[in-house]
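Removed from the display is one protein chain of the complex; every other protein chain stays in position.
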Amino acid sequence: MTRKPPTVPAALEPEFVAELKQIFEERIVFNRVLGIRVDHLGPDGVRAEIAMRRDLIGHYAYNRLHGGVISAGLDAMAGLAVMAAIGARHMDEPPAQRLQRFARLGTIDLRIDYLRPAKPRSGITAEAHCYKLTRSIAFVRAQAWDESADDPVATAQAAFMLTGAPA
Amino acid sequence: MTRKPPTVPAALEPEFVAELKQIFEERIVFNRVLGIRVDHLGPDGVRAEIAMRRDLIGHYAYNRLHGGVISAGLDAMAGLAVMAAIGARHMDEPPAQRLQRFARLGTIDLRIDYLRPAKPRSGITAEAHCYKLTRSIAFVRAQAWDESADDPVATAQAAFMLTGAPA
Amino acid sequence: MTRKPPTVPAALEPEFVAELKQIFEERIVFNRVLGIRVDHLGPDGVRAEIAMRRDLIGHYAYNRLHGGVISAGLDAMAGLAVMAAIGARHMDEPPAQRLQRFARLGTIDLRIDYLRPAKPRSGITAEAHCYKLTRSIAFVRAQAWDESADDPVATAQAAFMLTGAPA
Partner (left out) sequence: MTRKPPTVPAALEPEFVAELKQIFEERIVFNRVLGIRVDHLGPDGVRAEIAMRRDLIGHYAYNRLHGGVISAGLDAMAGLAVMAAIGARHMDEPPAQRLQRFARLGTIDLRIDYLRPAKPRSGITAEAHCYKLTRSIAFVRAQAWDESADDPVATAQAAFMLTGAPA
């Protein structure tokens, strides 16, 4: 089977990466509640960890991660992947200008497939990459796993508007 | 246009309702983080409120609810709607026995359409109803709004397995 | 449960309805292959019939409708519902001008839930309504049934761009 090769745009500047990471982890308040820590942010995609905590459990008796943590985490990561792709496309703009595009980004829809229950020992990893970016719209694929990327607990697809949320 | 009339099964016993509400609000830990309070739980569907808090904001500068709060909230409410439907179908079983079915409920997938940004003054309301329940599978439709049910911020559809999460 | 009341815009002019129906049924060639006949086209939604034919069967041994007929039919009806909604919003424009908007309509995504196998005796009915229309985007809900609207075989949700397909 032919597989789509990853597009390879320019690398992002450390300055842009650091600022976007900071906005994402700290100023988007609910991401702090989830405890998302970004460990990769590049034109090829983004990856983050959510450390397991008692707060994030579904039913107390089962120690399974709440499905909503996965849906919220993949939702957040999908948006970050679009920002990384936008950042790579507009390298001619200063970082601060590109970062303002974040405010105009609106999710159109998100679909999550839950492949199996997540029973993480230490946490989950989520990664997302924007595989289609036009002037007005972006499509993202994402996945999350507990032990191995080869055995994901959930996969997701999302579509975004770049020109402001629907109004 | 013909609209599907709501199916009208028997009402749920107060005992079942109280116990399910308590499990949902308290023992599913992440629901406490979201602050979901159920105000209707019947065979016709479920409804809950999530009070606005600073924790639930997306970007600090915009006061918009984080998309992940909506996705996590609709995810949780969709599961509760299936439990209400199961509860109504198995009225011959004692409440405790029906409640154990919760543990075998697994989300297959969830799709959320974000119709517009949520800028709630006091909070959001989410409702869900299970419109198809077979022995092995359930389909749910849900929506969330900030000011009026006539102008939702998001709608969702979800499918569930009743026989244990995929394994 | 509070239910969203249907929005009630002005009725569409017979001239617009006749022309849109003709484009949809005749000039969109694949719709002729499916054999879709529109029997309602209004601001409140659209409804059509697909008569059962041997061509539309899935596996020969089971007489079930091919899932692809349902997905293609719901896809087509969802687009028609957006056109009806656009037609109702721009009553100040002459019909011919409104009909040209059809060419700029692009599907962003479509999700179909298959509730049960379709074993139609005479055919299936599909209806769709556009429940959110902004300047740039539209959201549609649709369903199909064989015997009764109360027992659909499939439900669908779709999102559309009004400003040309993504490019």
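Order of writing sets the chain letters: A, B and C. Residues in each chain are counted from 1.
We take it that a contact is a pair of C-beta atoms (placed from the backbone, for glycine too) under 8 Å apart; a residue touches a chain by one contact, two chains touch by 3 or more.
Remember, predicted model here, so these are calculated numbers, not experimental data.
**Q** Of the residues in subunit C, which ones touch the absent chain?
**A** Touching the chain left out of view, subunit C contributes residues 23, 27-34, 54-62, 66-69, 71-73, 75-76, 79, 102-103, 106-117, 165-167.
**Q** If the missing chain were put back, which residues of subunit B would it touch?
**A** The list for subunit B reads 108-109, 111, 132, 134-137, 159, 161, 163, 166-167.
**Q** Mind listing the subunit A residues that contact the chain we can't see here?
**A** Subunit A touches the chain not shown through residues 1-6, 40, 44-45, 47, 111, 113, 115-116, 127, 129, 131-132, 134, 139, 141, 143, 149-150, 152, 155, 157, 159.
We take it that only the chains that are shown with their structure count from here on.
**Q** From the mean C-alpha coordinate of subunit A to that of subunit B, what's the distance rounded to whole Å?
**A** 24
**Q** Based only on mean CA positions, could you tell me how far subunit B sits from subunit C in angstrom?
**A** 28
**Q** In whole angstrom, how far does the Cα centroid of subunit A sit from the Cα centroid of subunit C?
**A** For subunit A versus subunit C, the centre distance works out to 33 Å.
**Q** Going by the contact rule already set, what residues in subunit A reach two or more other chains?
**A** Correct list: 108-109, 111, 166-167.
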